[in-house]
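Dumping the structure here so I can ask a few things about it.
For this depiction, one protein chain was excluded, whereas all remaining protein chains were kept in their positions.
After this line comes subunit A, so read on.
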Amino acid sequence: MRGELPIGLGPAALDRLMPMHLVADGDGVITHAGPVLGKIFPAGGVVGARFFDLFEVRRPRQAASLDDIARRAGRKVQLRLRDPDRTPLIGAAVPLEAGQGVLVNLSFGIAVVDAVARFNLAGSDFAATDLTLEMLYLVEAKSAAMAESRKLNERLHGAKATAEAEARSDTLTGLSNRRALDQTLERLIARAVPFTLMHLDLDFFKQVNDTLGHAAGDLVLTEVARILCEETRSEDVVARVGGDEFVLVFTRLIERSRMVAIAERVILRLEEPVRFGDREARISASIGLVSSLNYDRPEATRMMRDADMALYVSKDRGRGRVTFFDEAHQAKAGPAMDAALNRG
């Protein structure tokens, strides 16, 4: 057949094309070894050694001689070095002409990353067509890229935790949370802006949760949030500070009659039943109010405590009520009032 004439290649040419090949004679004794095998066996003695003394054939299992292996030309041979690390190798074997033995070309396969370090291999130890260097390059570049990605992920994770800790809104209702409320109060007090603080506590909310379930409770809370937002101006702050507790800050609104009117309207609207499936949830609210003008030097904690106390007077007076803190002194202290005082 044309184009398929046998070609003669000398050992030097073979070494260049396949730096990790060997030739063994019919008895399995190695007669020539490529330069990289010299690095794998630095003590020398590859040429003259028996193939099976240096290598353990893993697959094909039944291979008893190199001829066996060579006859399966084209099939991959899996081997291990008989070294302390039992370094895995892959190989391809072909029979040579006229009983000159067998040529075995070897490679480290996927174990090359370890092998390169173990045998201190250099770029010049690989054939020019061998993609091992490209693979090593990729392994290293990928590790670097992964390391950067991991660092970014860690930073994002940290940023998310920080953002959560610094969140200013309540996730269920979208209202401000305690932290946002505290910041608002601090800001208003620092700038001496007069304001009225409203502490609102839902009445009968526990019953809604108990009889209709938490989904109904969540729906009611969302409705409450909507109503509170509708009944306040954009410059006011509406915060949810507990399960069914809300604090509203009315900036520059200190006129008592207007505040009472707002509070009463809020209660009226909250008392409108909320439809939940074919049932209705009914709640009400008690309100305590305190104005920053009551104090020479208003303090957020003290105002919160006083609004809380006014709220408990409202509860005491029979729910659905509105009480100003300075009126609370005149109101007869009941058990709820005592509880509020003890809490302070």
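FYI, contacts are C-beta pairs under 8 Å (C-beta built on N, C-alpha and C of every residue); 3 or more make two chains touch, one makes a residue touch a chain; residues count from 1.
The criterion applied here is as follows: contacts and distances are computed from a predicted model.
**Q** Looking at UniProt, which of "Sugar ABC transporter permease", "Putative DNA modification/repair radical SAM protein", "Deoxyribose-phosphate aldolase" or "Heme NO-binding domain-containing protein" names the chain that isn't shown?
**A** "Heme NO-binding domain-containing protein"
**Q** From the list A:V116, A:L197, A:I262 or A:A328, which touches the chain that is not on show?
**A** Going through A:V116, A:L197, A:I262 or A:A328 one by one, A:V116 is the residue touching the chain not shown.
**Q** From the list A:L96, A:L136, A:V241 or A:A300, pick the residue that touches the absent chain.
**A** Reading the full complex, the residue touching the unseen chain is A:L136.
**Q** If the hidden chain were put back, which of A:Q100, A:S124 or A:T171 would touch it?
**A** Here the residue in touch with the unshown chain is A:S124.
**Q** By the contact criterion defined above, which parts of subunit A meet the unshown chain? Give residue numbers in ascending order.
**A** Answer for subunit A: residues 113, 116-117, 120-124, 133-134, 136-138, 140-142, 144-145, 148-149, 151-152, 155 touch the chain left out.
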